[in-house]
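Of the protein chains in this complex, all but one are displayed in their positions.
== chain A ==
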Amino acid sequence: MVMDVHVQAYREEAYEYLAELESSLLELEDHPEDADLIGRVFRVMHTIKGSGAMFGFDDIAGFTHEVETVFDQVRNGQMAVSSQLVTLTLAARDQIKAMLAASEHGTPVDAAESVRIVAGLRELSGKGDRDAPGVTAAAAAHGGETEPVAVTYRILVTPVAEIFASGTNPLALLNELRELGPCQAVAQLGRVPAIDEIDPEHCYVAWHVVLTTDRGIEAIRDVFVFAEDVCELKIEVIDDGSASGGYKKLGEILVEKGELAPDALAEILASQKRIGTLAIEKGVHPEAVTAALVEQQHVKQQREERQKQESAASIRVPADKLDLLVNLVGEMVTVQARFTQTAVERRDPKFKAIAEEVERLTGELRDIALNIRMLPIGSTFSKFKRLVRDLSAELGKEIEMTTAGADTELDKTVIEKLNDPLVHLLRNSIDHGIELPEVRAAGGKPRQGTVHLAAQHAGDSVILSIKDDGAGLDREAIRAKAVERGLIPANAELSEKEIFGQIFAPGFSTAKQVTSVSGRGVGMDVVKRSIEALRGSIEIDSRRGEGTLISIRIPLTPAIIESLMVMIGGNRYLLPLSLVDQCVLFPKEDRERCHGRDMVNVRGRMIPFIPIRERFGLAGKRPDIEQIVIVEMDGMQVGLVVDYVIGEHQTVIKSLGPAYKDVRGVSGATILGDGAVALILDLPQIVQSVENEAA
């Protein structure tokens, strides 16, 4: 049904508005005087209410109306923003979200909560009854603030011809305007065609309205807020309540309203003395006339500029369309690589030139396509502000969250996948890291703890960090627990990093109590796995009594890595270039000198190596001169024996699929320029399995 599509669209937009509302409210708490923020909050409320009513969400419309009423008072300066108000409004936002969810999934809504919120809001605003926000009543309730001034506006209402099709009735809009104050509307019938040409479903009438109201220009705009697309609106202050005496001349008004072409007016006036001249004759300074004209122009221009900027420069696209696009771009890149390869083989210069151009364009296309999916991580950070606020309140702690690098961009799926791990780490910081205010004060720390979230680019990765100034990790306790759980032998010598790394083992937790928030020990290993699934890494650094710093490194483009291509047993394989340290020759004589031990002397150091060929059971004869690629991982150097090194290769990673997820040693595959499949070696896994076999 057509209606369902609109209802769904309303819901999606409403959820977006609610997200915006939340962040605006949190910001407002820190900047209670900011008129922009107040206006934003009010407008969101108003829109949700209006659209809600239009699509039959009467409960949402009614509830939102209450909240909007209170914020209207804030907007008019009759009420200040308090922490209480913000808390109540946040609760209201949650309630609206629950109502939306209820309409979608049928989950029940707590009606008592609505009543509680409304009562709380009414109490704050000091209103006893449920009237529409009458101007005088509001002014009386918190009198003593600035008296609103009656301003006269010139409003040009020009509906588009198809306005009726959108369900909007221009007369209803005009009636709403009338409610704002003394109002005169004159219909403009100039565009109405002859009766045999009239389309009864089109609107040809425009209105010129003069309205005097003390509700402010916002109130006028609000009337048209959701008729924005179907009705052109021009509002001008023609009397701001300060001027007295007569008003502009008829000719001026006509020209100002565009009814009379300036040159026509000029002609008319040429037959009389010009107004400016008359004005000058009357003693007005010529520059004053020029200045007045300039001012007129200027203010008009300013308004036009503002309108242009407000129209959105972005477009909403369903995520799966984007995914399709990125997939196609990926296939294109692959085919283009083959194309270039063939062109090189053909040795045809014209062909090669075209291939080069295709390569350049495809490269740009790929960069842009990948970039489209990049979003600033700031939106995730703002979500966390709410979490920190609520959680610290729940635990009786005082915590402030600061952020840095909110505009650092990450791939959309990466951000989504990072959400849960980050939430878990944040909760840990708040629950276990930051101490209670009394404890902190006793220890000479400020009562309020700080959690600092930061993101920054570093080479081809992004580094996210969560830093708290809490109690820090207890190294000895962790070590003891790890020994107790059999994760490390009692006498093992471990570096600080390695000890902290034990936290990531499954089932590990040193929390004395399991709270509802954390402590069950199922979180950290999942966090580590999620991050490794994104091909990232996580590290912990901590000072007892000072705090903890958790650093997460995620590669920017999960899909493409720089690798080294090698040949082993007639097949091509790829190694991540970032791990490669050096390559050395491995002639037969050196091999024999090993006496069966897999170690080789490289410039005075003994480096263990792995004979991949045997390991993979590859057929064929070993070449007399092989090469060893020495890689460095976790501070250790290991060599891999290959037939020969081919060279660097920019690799688009293709997953092998779930069929191969248990295979050790291969992390993915790629399609080479000639269409062949080459496997990407997972060095840490290979080394691990060799170690396991040796043990």
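In the analysis below, contacts are C-beta pairs under 8 Å (C-beta built on N, C-alpha and C of every residue); 3 or more make two chains touch, one makes a residue touch a chain; residues count from 1.
Simple rule for what comes next: contacts and distances are computed from a predicted model.
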Per UniProt record, name of the chain withheld from view ["Purine-binding chemotaxis protein CheW", "Phosphoribosylformylglycinamidine synthase subunit PurQ", "Branched-chain amino acid ABC transporter permease" or "Cytochrome c-type biogenesis protein"]: "Purine-binding chemotaxis protein CheW"
Option touching the unshown chain, where A:T334, A:T408, A:N428 or A:S465 are the choices: A:T334
Touching the absent chain when the full complex is considered, from A:P159, A:G523 or A:G665: A:G665
Which residue of A:L436, A:L656 or A:V690 touches the chain not shown here: A:L656
Interface with the undisplayed chain - residues on chain A: 330-331, 334-335, 571, 615-618, 654-666, 669, 671, 675-679
